[in-house]
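All protein chains but one are shown in place.
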Amino acid sequence: MDFLTLIQVLDSTVRLSTPLLLACLAGLFSERAGIFDIGLEGKMLAAAFFSAAIAAVTGNVWLGLLAGVTASLVLSALHGLASITFRGNQLISGLAVTMLAQGFTVLVAQSWFKQGGRTPSLLAEGRFGPITFPFADSVAGVPFIGPIYSELLSGHSILVYVAFAAVPATWWILFRTRFGLRLRAVGENPAAVDTAGVSVVGLRFAAVMICGLLCGLAGAYLATSLQAGFVKDMTAGRGYIALAALIFAKWRPWHAMGACLLFGLLQAVALRFQNIELGGLTIPVQAMDALPYILTVVILAGFVGKAIPPKAGGEPYVKER
Amino acid sequence: MTKPAAIELKGISKAFGPVQANKDISISVAPGTIHGIIGENGAGKSTLMSILYGFYKADKGEIWINGKNTVIPDSQAAISAGIGMVFQHFKLVENFTVLENIILGAEDGKLLKPSLSKARRILKELAAEYELNVDPDARIDEIGVGKQQRVEILKALYRQADILILDEPTGVLTPAEADQLFRILHRLREEGKTIILITHKLREIMDTTDTVSVMRRGQMTATVKTAETSPAHLAELMVGRKVLLQVDKVPAKPGAPVLEIENLSVRDEDGVERVKGINLEVRAGEILGIAGVAGNGQSELLEVLGGMRSGTGSIRMQGAELPLHGPGSHGQARRRAHIAHVPEDRQSEGLIMDFHAWENVAFGYHRDPAYQRGMLMDNAALQADTEAKMAKFDVRPPDPWLAAKNFSGGNQQKIVVAREIERNPELLLIGQPTRGVDIGAIEFIHKQIVELRDQGKAILLVSVELEEILSLSDRVAVMFDGHIMGERLPNETDEKELGLLMAGVAGEAT
Amino acid sequence: MDKMPKWADVVLIPLISLILAAAISALVILAIGEDPIAAVKLMVDGALGSTYGWGYTLYYATNFLFTGLAVSVAFHARMFNIGGEGQAMLGGLGAALVCLYIPWPHWSIALIAAAAGAAIFGAAWAAIPAYLQAKRGSHIVITTIMFNFIAAAVLNYVLVNLLRPAGSMDPATARFPEATHLPSLHDILAPLGIAFNKAGPANVSFLVAIAACFAVWLLIWHTKLGFEIRAFGKSEQGALYAGISPVKITMIAMLISGGLAGMMATNNVMGEAERLVLNSTEGAGFIGIAVALMGRSHPFGVFLAAILFGFLYQGGAELALWTKIPREMIVVIQALVILFTGALDNMVRMPLEKIFVTLRKGKA
Partner (left out) sequence: EPALIFDLGGKFDKSFNEAAFNGAQRWAEETGETFREIELQSEAQREQALRRFAEVGANPIVMAGFAFADALGQVAADYPDTKFVIIDMVVDAPNVRSVVFNEHEGSYLVGMMAAQASKSGTVGFIGGMDIPLIRKFACGYAQGVMAANPDAKVIANMTGTTPAAWNDPVKGSELTKAQISQGADVVYAAAGGTGVGVLQTAADENILSIGVDSNQNHLHPGKVLTSMMKRVDNAVFAAFTDGVDMETGFNVMGLANGGVGYAMDDNNASLVNADMQSAVDAASAKIASGELAVHDYMSDDSCPALNF
């Protein structure tokens, strides 16, 4: 593989990692606070639709983003209502949220745009354009550094930079602030937080809403940045891959970035090198397609060992039986 | 004018669904005193205190603190009112450091750093003042339960509590640690703080408290001055009948060795050696007590004998070698070798809390042919069997269809003991038989153990209660750091000598 | 003592939850400008109003029975098997191989063999996540999700590259031989003098599914193995104490679960399509989760819930057939049913419990 191809693959990795990373950090906030969320997929989908729909109608991508995030927040609130207020099963709630989004987005899209459950294609103002770094063009020719700067680092949409900036921000919030301390505590032992005089419900809702915000960004990125509009089921399992990345990262922000980059790389490679020939043997395209999933399993089985989730994760906080 | 009561509860009632945990309870505690609360399991002691601490909300009633009617909707309000509580089950975040646990909820600002450094300073002062030494940077899951309790007390002191509630604080402590705790409590009282102490141990009540209240079935039945009462009287108030506080037994007539342990070593999940090549022998018709501070390998010893872990070395049961790892070393095989096992933790091991009583009576013996009919289990036979056992062991309520979690701690323990003893095993392994069990049930369980011994069965008893070890055992072995520090006869030793052995001092190692 | 009588827990709560889900669905239908009452009438008529409708309702219900039971068995061992979809896909492959490559004299023998083949393939697909869970602690929720994706790729490869008859461009196997065709409910009921529409795909597998319900009930509550599965599911530490091997129970429970999911193939592959097509499972593996939850993991509850979802599927199909309501409406309804019965049931239970406790106090 030559250097330029490598840059291209890495460039594609960055693009494909971004929604995973946003969703993964979203899951991180939620799960660190003890609320499991397999509904990342659904929230992303809802955000993707509403951001595209509103951007298409208003021609303003920022309004689109706002609508997408709002939609995701609404679903988050629903998940919170079910799993925090009413102490329901978090996995079921997540599943229901995802199905709801899968059906509802198409239903509304059909009812609004009558285009078979998709939004009209977005024009330039309806999308997040690339941000070109200063001197990107002038240094492009410089060997080695040039392509890295101008191709790999420069020229992504603002949400990509937001996603990667969210990593240190998440780390800082979790490990350097009072809110982070309480949030981690409530995922480990909510009774400890409760008896320390802090509201478990409040903290968990805050975490779930942050999760909604980040999922909203992820969905908006898919529909208004990576793509130019919404189509049915456009998240294509990314929410689940983000969950796998979260477990792989053992619920830690920097590791989450590593995991998402790895999965992004796997996807990029699978896209780029289909039908790989290995010594006369052709690896079928199906194998390449399944590769990210197979590797996820292999990684979970072989390299991560036992990933221990936040102790109180998945269990509603019940004081009185 | 006398000072107003530090705490006054008026007409507190609380129901959990159909369970009336507290019924119209009123008490008053004078400032600067230690007030004891005793009562059977499930009497409602913890519930009452949790209401005072704002953990539960009372259905009815008023709380007056220092003469002021105070509404306590949550723990934050309780903390502001100067109340601190050390729960029966600690409320600590296990993978946090001591320092982080202490500041949690009591941080000084949005950022952690200043809070942490301030807490470190204050912690040092508190530690010096009250001999409450803990490493502020140690993680909770790396320190022992004794230390964890210190953290809980420090948490309360850090929040400048004037009223300190302790719910069964000594259940998990060694005698030395308990002594130290009571020294601290006395110090705090001298400083004018008010302390409420819940315990099942009458001796602690007699030694420590100024006044004592007795609870029974959700009601407060009596409040007396400690100086004016006696353990026997308190026991009677608690249970509603006279209780024998001494174990009544004849000298043992030990027979042939039933269990022979040679050079047994056990490692835990992390590969740390917890039992280090010990040799022991338990004979028919005797009770061998294993004394020791919690965490010195007794638990692992019981578990390897009961087939819950693997080990190396050799164990012989009635002369036959038992495998220590691999196939045939599991609990089923041990049961088939006539070893019964009452585990240390009844709630997470001995019982399935969501199972009905009758399923729990089969638990572990569910493969017994007597419980099968063809390929299926004979549930009817099991239920009949359970009814018989419940009657014999006076399990209340005697309802085979009640889920284990709905029995009180003492009755849960009776179900486990009934299941194991009624198997008529040759060897009974029994760990912490009376932990957190009220005195009525203690009396009953002790009697059952002695009866089994008198039938010529071998019993290996592990307990952190020295009193229990001394009163039940025919022979006492002391474990420290995975070694047997020595064996003593209970009538030739005393708590002091055993205490030294438990601390790893002197004695000839075997 | 429980807070509520049992009937309230198993009947009243799901019923109220369902009504809530239906009410919100009606609002959604209203919002997209259609008539909810007509929609309900259409659904009931189309799914339950004729033996034709029942033929489809029961066909879908059969699928959900198998996957619902599969999820239930794993639930009892406290494992969340999200892989029913993939296991059912592989089960289809097993059934197809049995039907295609072995000449069978009669459908009944073929059914037994195909059920076994399907179960083995489904179980094998569940075995890897189970093993990884038991031995390596890899979270089974994630691994089974991954295995759904992998199963789709495997099936695709097999259908496109191996099993597709020459010249056919449908990624599907050849039609199974005549002898393996299962009798439909029409064929079964006709001798009994009951007229059942010929068109509906419900077939003898429905009876197999009912038998599976009974077998699971016996297994879970009346055998040593079931006892151990439940004990392990409630407390892993307790299981260890009782000498129940966590590895063994994890494996066995997941093998049974995967096997049941695989056996769905007797219905959709062998009974209906009579050949293996891509995506023949149509999400039944996921619906099985909802069915198991609604049915409280009890075979009888699973039966009722499967019929309910069968009704929703068939009713939804009729809706899409005769109105302008898009087919995604049914996904929304399903999501709402899962949400209200599975995740929000405390919303109904909490006030209801209060009422019952007060009632009882009033009596006492």
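Lettered A, B and C in written order, each chain numbered from 1.
Please note the rule applied: contacts are C-beta pairs under 8 Å (C-beta built on N, C-alpha and C of every residue); 3 or more make two chains touch, one makes a residue touch a chain.
Given the structure is predicted, the values throughout are model-derived calculations rather than measurements.
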Contacts of the hidden chain among displayed chains: A, C
Among C:Pro201, C:Gly226 or C:Gly243, the residue in touch with the chain that has been omitted: C:Pro201
Sole contact to the chain not displayed, among A:Arg15, A:Arg87, A:Arg178 or A:Arg204: A:Arg15
Contact with the hidden chain (one of C:Val28, C:Met146 or C:Ala273): C:Ala273
Which of A:Ala166, A:Val198, A:Ala228 or A:Ala301 contacts the chain that the document leaves out: A:Ala228
From C:Pro14, C:Gly316 or C:Gly342, residue that would touch the chain that is not displayed: C:Gly316
Where the unshown chain meets subunit A, residue by residue: 4-5, 8, 12, 15-16, 114-118, 121, 222, 226-229, 231-234, 236, 267-268, 271-272, 274-275, 285-286, 289
Sites on subunit C contacted by the missing partner chain, in the whole complex: 56, 59-60, 152-153, 156-157, 160, 164, 166-172, 175, 199, 201, 268, 272-273, 275, 277-280, 282, 313, 316-317, 320-321, 326-327, 330
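Here, only the chains that are shown with their structure count from here on.
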Farthest chain relative to subunit A (centres taken as mean CA coordinates): B
Interface with the most contact pairs, given as the two chains involved: A-C
Rounded Å distance, subunit A centre to subunit C centre (Cα mean): 30
Euclidean distance of C-alpha centroids - subunit B vs subunit C, Å: 46
Subunit A and subunit B: spacing of chain centres that average the CA atoms, whole Å: 46
Numbers and ranges of subunit A residues touching at least 2 other chains: none
Where subunit B touches two or more other chains at once, by residue number: 17
Residues of subunit B touching subunit C in the complex: 15, 17-19, 306-308, 330-335, 341, 343, 345, 348-355, 359, 362-364, 366-367, 372, 375-377, 379, 406
List of subunit B residues in touch with subunit A within their complex: 16-17, 53-56, 74-79, 85, 87, 91-96, 100-101, 103-107, 109-113, 115, 155
Residue numbers on subunit A that touch subunit C, as the complex places them: 38, 78, 81-83, 86-93, 95-100, 102-104, 106-107, 110-111, 117, 237, 240, 243-244, 247, 284, 286-287, 289-290, 293-294, 296-297, 300-302, 304-307, 309
